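Starting off with a structure, shown below.
One protein chain omitted, others in place.
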Amino acid sequence: MTRSTFTLSRRRLLAGAAGAALTTPMINRAWAADPVQINMLAWYGHAEPDIVAEFEAANNVKFVPKYYAGGDNMLGLIAQSPPGTYDLILSDAEFVQQLNMAGYIEEMDPSLYPFDDFWPEYQKFPGHWTDDQLWSVMVRFGLLGVSYNSDVMTREEAMSYNAFWNPKITGKLGHFDWHLPSLGQISLLNGNRDPSPFDISEDAWEAVMEKTLSLKPQVGGYFDYGGTFASLKNGEMLAMAGIGDWITGVLQKDGAPVASVIPEEGGIQWTESYSIGKGTTKHEIINKFINYMLSPEGQVKSIKMAAYPGLSPLKSGWKAIQEADPAEAKRSGLIEGDDQSPIKLLSEGRLFFRDIPRQQDLEDWNDFWSEYKTA
Amino acid sequence: MSKRFEAYPYVWRLPLLIWQGLFFVGPLILMVAMSFWLVRNYRMEPDFVLKNWDRMLGRDYFWNAYWVTLWRATLAGVLASLIAFPASYALAFRVSETTRRWAIFFLIVPFFTSYLVRVYAWQVLLAESGPINAVLGFGGLGPFTMLNSGFGAMVGYMTLVLPLVVILQTFSLAAIDRNLIEAAWNLGASPRETLFQVILPAARIGLILGATFAFILSFGDFVSPFYLGGSKPPTLSILIIDTTKSGQQWPRAAVVAIMMIATLFVAAFAAVGAAYGRRK
Partner (left out) sequence: MRPSDIAFRLYLVALFTFVFLPILTSMVFSLNSDRFPTVPLGEVTTHWYETAFSRPEVWTAFGNSLIVAVCAAALSTTLGFVTAYTDFRYGFRFKPAYLALALLPPTIPLVIMGLAMLAWLGRLGISGTLPGIIVAHTVMGAPFAMAICRLRLSQMDPALEAAAWNLGASQWRAMRAVVIPFCLPALISAYCLTAAVSFDEFIVAWFVSGLNKTVPVMILEILQGNVDPQINAIGTVVFLTSMALVIIAQLLILRKTNA
């Protein structure tokens, strides 16, 4: 399959070049035609071959991704594009409400998706439903905790967010450059657990800001997704706030001495969900793809996604990975009763869904993050 | 020439006015207008409020970023000029015509490699576990932390601007009349006096232009301070990108952009004044 698209594209390229010689800028319209094109807005990696190639081949479709980093970035990209640009939107769960409020997504039909197969904790994910109307379907999630270089720090030392202040990593603590995960972790450290580290009073928010600023001397840099990878791998950063196994899992496979733990104060869960972009005409094939990703086959792909691993919210997904790759199932705790099992962490009250600030404006958190970076 | 209307001159004059008016002045004016708009629910709405200006210019983080950017760009301009000068001097006065031509050719080559790819290569080279520290390690030095610092960003700026600065300096030095220099020698001027009283003033335009380009390019660059400087601290370009990413705050990004353009214009006019202004 790869072979045929390859030669086809080369021929197209030549055709394109020939057309270009006539300096007619519109020529490219003609050669973007044949397979059905699905425009996807997603975090990096969701439309890469390891995820979509088989589906593309079986259904004669072609995914065209636009990748973003962070929910605010995603909303900005949609706002800048004409309506109907994106057929399929993979969004962080906490931004589904915003997408909905701004009218960027369509209502979905719950009967089309295997909700009975979801772990009960994930069947009615906050923000995905308004009463019985469904707006988004969760497809994967992961845990954010303390990520560290295991040559420098022990698992025990990493078991509290206080590890970020450890003198061994002065100047070597990296931040994933997004306010929600990092500030959420500091909020947890400050003991804001009830109801959530993101639902905090003004006083608690003041305290979070103060605590965060005290971390500044430790910080070695602020990184995007790629920079986070590179700096942990080459030892430039020895610990990282605001991330988890979705980064270190990939690096571990590559032999880097890094790991992530969910510390005593609790971890934060990131959640990714599919929504249907308003104005698309490709409902049928999109629903087919969402169901494909929710199937055991798709869930195994998602768990082992090359860009970054994610956990499965479906019982059949757990079973599938236990059969397909027991070691991976063990590593990521996708086994009932395992002490790393996310369902267990949830029941123990050690896991909190990442959220947008409930009592402050998102803008206030954003502003503070900018301030912190230049402080 | 006759008085009647002639189409010929306008065929040559108008295309630029139309094109740059439509696609250069237009966008800039829109940006100025945008800085007075409001954002509601992640959507921009035309309005006339000073809120964005008030908000950005009233923040410490804007001014921190502003001074850092200004300082770094100035430093880049000065450093690039100083580093380039001995090389340009050698190319202008101490090598054959052929060598000079080849050298210029090889200085143009970097413009055809992706700046991003070069910065990525520096990320590898400068890493604590990277080749440079490995070499220094043999000499019992280091390892040094070079990435995610002002030093890293400066290496990136030099990568961006050095070739251009050397080219500009070399051209202006090579254009100096040799007789002038010989005359200075014959009059018994020391090498130092020749350099400061003859060569530097004569090459003034190229030297100032070189430094100015280095300043302008470094001032606006976002790749080096981000990928080599670790956003520590963020510069104005990084601030612009952050601001557009966070909640669709384009109007605020426009405020930052206008402040940057204003600064650059002041710098550019000052430089042109210094370069072409009163001559001895």
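Letters A and B mark the chains as written, and numbering starts fresh at 1 in each.
The definition used in the following text is that a contact is a pair of C-beta atoms (placed from the backbone, for glycine too) under 8 Å apart; a residue touches a chain by one contact, two chains touch by 3 or more.
Bear in mind the structure is a predicted one, so any value in this text is a computation, not a measurement.
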Which of A:Asn59, A:Thr85, A:Ser150 or A:Asn291 contacts the chain that the document leaves out: A:Thr85
Residue touching the undisplayed chain, where the options are B:Val49, B:Ala121, B:Leu187 or B:Leu200: B:Ala121
Absent-chain contact - pick from B:Pro163, B:Gly210 or B:Pro233: B:Pro163
Among B:Pro27, B:Gly140 or B:Gly188, residue touching the chain not depicted: B:Pro27
Hidden-chain contact residue, picked from the options B:Phe5, B:Phe112 or B:Phe138: B:Phe112
Chain B residues touching the omitted chain (full complex): 8-9, 11-13, 15-17, 19-21, 23-28, 30-31, 34, 83-84, 86-87, 89-91, 94-95, 103, 105-122, 124-125, 127, 129-131, 134, 158-159, 162-163, 166, 216, 219-222, 227, 237, 240-241, 244, 250, 253-254, 257, 260-261, 264-265, 268
Footprint left on chain A by the chain that the document does not show: 2, 5-6, 8-10, 12-13, 16-17, 19-21, 23, 25-28, 31, 39, 44-45, 48-49, 62, 64, 66-67, 69, 80-82, 85, 224-227, 229-230, 233-234, 254, 256, 306-307
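By our rule, only the chains that are shown with their structure count from here on.
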Intercentroid distance (Cα basis), chain B paired with chain A, Å: 36
Contact footprint of chain A on chain B as seen in their complex: 41-44, 59-61, 64-65, 68, 123-124, 127-130, 145, 147-148, 226-227, 229-234, 239, 242-249
Chain A to chain B touching residues, read off their complex: 69-70, 72-73, 75-76, 79, 98, 101-102, 171, 177, 219-224, 227, 230-231, 234-236, 362-363, 366-367, 369-371, 373-375
